[in-house]
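The complex appears here minus one protein chain, its other protein chains still in place.
Should a chain be cited, it is by its letter among A and B, assigned in written order, with residues numbered from 1 in that chain.
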Amino acid sequence: MFTAEYLQELDKITNKYEQKRAALLPLLHRVQEKEGLITPETEKNIAEYLGIPVVHVHEVVSFYHLFHQNKIGKCHFAVCQTTACALRGAEEIIGYIQERLKIKHHETTPDGKFSLSVVECLGACELAPMMQCNKEYKGFLDKKKIDELIEKYS
Amino acid sequence: MPNLIIDGKQVEVPAGTTIIQAADKLGIDIPRYCYHPALPVAGNCRICMVEIEKQPKLQIACYTPVAEGMVVKTNSPKVIEVRKSILEFLLVNHPVDCPVCDQAGECKLQDYYMEHGQYDSRLSDVKVKKEKKAFSIGPTIMLDQERCILCTRCVRFTDNITKTHEFGMFSRGDHSQIDVSKQLDNDYSGNVADICPVGALTDKDFRFKCRVWYLAQTKSVCPGCSMGCNITVEWDKSRPHQHKKARVMRLKPRHNPDVNDYWMCDKGRYNYHFIDDNRIQHPQLKDDFVSWDQATDTIVTVLKSIQKSNNTNRIGVLASAQLTNEDLFVIRKFFKETLKGAMVDFRVPEGPGEKDDFLIKADKNPNTAGASSILQADADAGEIVQKAKHGEIDLLYVFGHDLVKLFGKETVEQIAKKVKLFVYQGSNVNATCSYAHLNLPSSVYAEKEGTFTNCQKRVQRIWPAFLPLGEAKGDWEIISLLSAKLGSPMTYQNSQAIFKDIAATMAPFTEMSYEKLGDKGMLLK
Partner (left out) sequence: MEKIVSRHFGQKNSHRLENYLKDNGYEAARKALTQMTGAQVIDEVKKSNLRGLGGAGFPTGTKWSFIPQANPKPKYLVINADEGEPGTFKDKYILEQDPHALLEGIIITCYAIGSHKAYIYIRGEYIKSLEIVQAAIDEAYKGKYLGKGIMGTGFDIDVVVHPGAGAYICGEETALLESLEGKKGFPRLKPPFPAVVGLFGCPTVINNVETIACVPPIINKGAEWYAKLGNEKNGGNRLFCISGHVVKPGVYELPNGTTLREIIYDHAGGIPNGRKLKAVIPGGISAPILTPDQIDVKMDFDSLKSIGSMAGSGGIIVMDDTTDMVWAAMIAARFFALESCGQCSPCREGSGWVYRNVKRLNEGHARPHDLNNLPGIVNNIGGNTICAFGDAVTMSVGSYVSKFRSEFEAKIQERVCQI
């Protein structure tokens, strides 16, 4: 269950909206930021808090790709594979990451340090090939830059 | 009220009517998956697209409101092409499970494919695999996510009708899956198998039981409570070896906008086994099977002696609100007129059952309103039982009640000792039968023609699906036999004749007839 303090934080978000349910996406983001993932327990708590059926919360969590139902790595690589990035070598970058970390799309390394998602256009085609590393956009990727990032978070 | 033309036929409908509703009124069946008249419109299957004159794009009929002068074509070449393409898309990932799928024979994919498809598959790719196949999602329903065409009828049902919110549509794209967020165990879960147009949601009770093309259908009314939900009894008599001699395979709700709309509760739906199981099939006097002649003679002998000594008040009759109006009318005629003075009542102390604010009523009898108006009981069942216990009753005639359950074993033991003739007339065996002196087999509702009166005071017809099992007879037919043997023959050839008499002599039923009742019923005056 949510603590009183936590509830206050959530209330702050919810109060911006004319209908409580509209706060669902920012609430899920907030909870995921705090806990790292969305569990069935969390879904239940949020459903209760908003006064909506659990199924509607789960539908939303399963629909949007930014909500994780499994723990992601301390360093999460979301690498773009759409046209502009693909034209500038995204496939090689993805292949190289998979090779170095020995994980595939939607997987996390056993030590929990790295995870990989292959995603669609992130709105940074001018930096192609690019990825979102945790919160930051990293562009003009090459093997060297990947090595540096892996080094940084190892 | 706008006038429009669909396929050359004119129709006038209230403003706000959609094209598909107007077409239904004309009897034109536009194919549909996601549209259901009792559920909010989803417009996602796209198979109901039709051509509207002066509009360049086809429109979905389930969502487009009619307009004055609209000209609609539901089977132009353009429409047929689109229909074919929608079918093709739905079949791309659909497993060809027909040989093992219960829906075969009543499946909308099969039906529309035979009508509009009949093409060779263009699929050379692997079909999308989904997680749950042949997966139990609750006590009554099996889910097969691969067969699902994502029409979302089930989601809209549990969101809007039962408001229990079990179903949801998860993930996205062609990996979307229908699933439940908690067990599907609400009181109306069986309805989702009815509304699912394909074999994604199937009834566990019916699973692999019988191919639907063997089923015959008879209209009836559920006897489970005073709601009187309209139902269809679906039965197969042609292959008893397949079903261990059971005839009824399943019950389905029948549409009545004034009573149950398209729904029925699970208790009513799955309580049909008593029609074939545990039936009393032969008249039985103590431990011996006897003929109807011997059985009725036994009763008539006691009645004659009662009549001779002018002691009709030593006759106790526990009639039942499970009986039809026709049964009750004949009982009244025999016991309250011919045997005037007999104590007759139907109100046993069974206590109210569970109810909800949808279809389930606390009164678990289908004909309480009928019993009230027709029997006009002036005696009291409890009193009758007490008198019987204390030897003040010579003939105790019980219609279907389990006195052991209602009054306790001791009371019934006493009754069996003190009463001269203890008659039990019922369809199924219960604890009382072993105490009754004479057991008479009667029909169940599915074997009767007659009427019930529900809690709305609506008189509704039931039709017989098949003949009574074994030597069972209809309740009024048995009483008729007794009446004839007692010297007061009733001249009723059939239950329609009885109903005619009811309409003629009982004020609330004035002007009613079987024809007027039709299959939607009429309210009492």
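Quick note on the criterion: a residue touches a chain if its C-beta (ideal position, glycine included) is under 8 Å from a C-beta of that chain, and two chains touch if they have at least 3 such contacts.
On a predicted model such as this, the values are computed, not experimentally measured, just so you know.
J.: Looking at the whole complex, which of A:37, A:124 or A:150 touches the chain that is not displayed?
T.: Of these options, the touching residue for the absent chain is A:124.
J.: Could you tell which one of B:88, B:106 or B:261 touches the chain left off the display?
T.: The one listed residue touching the chain not shown is B:88.
J.: Could I get the residues of chain B that touch the absent chain, sorted low to high?
T.: 41, 43-47, 49, 57-58, 60, 63, 82, 85-86, 88-90, 92-93, 122-126, 128, 149-150, 169, 171-176
J.: Under the stated touch rule, tell me which residues of chain A contact the chain that is not displayed.
T.: Residues 16-19, 21-26, 28-29, 50, 52, 56, 59-60, 63-67, 78, 81-84, 86-88, 119-128, 132, 135-137 of chain A touch the chain absent from view.
Everything that follows uses one rule, which is that only the chains that are shown with their structure count from here on.
J.: Using CA atom averages as chain centres, what separation in Å is found between chain A and chain B?
T.: 52
J.: Which positions of chain B touch chain A when the two form their complex?
T.: 159, 165-172, 180-182
J.: Looking at the complex, which residues from chain A come into contact with chain B?
T.: Contacts found on chain A: 53-56, 58-59, 62-63.
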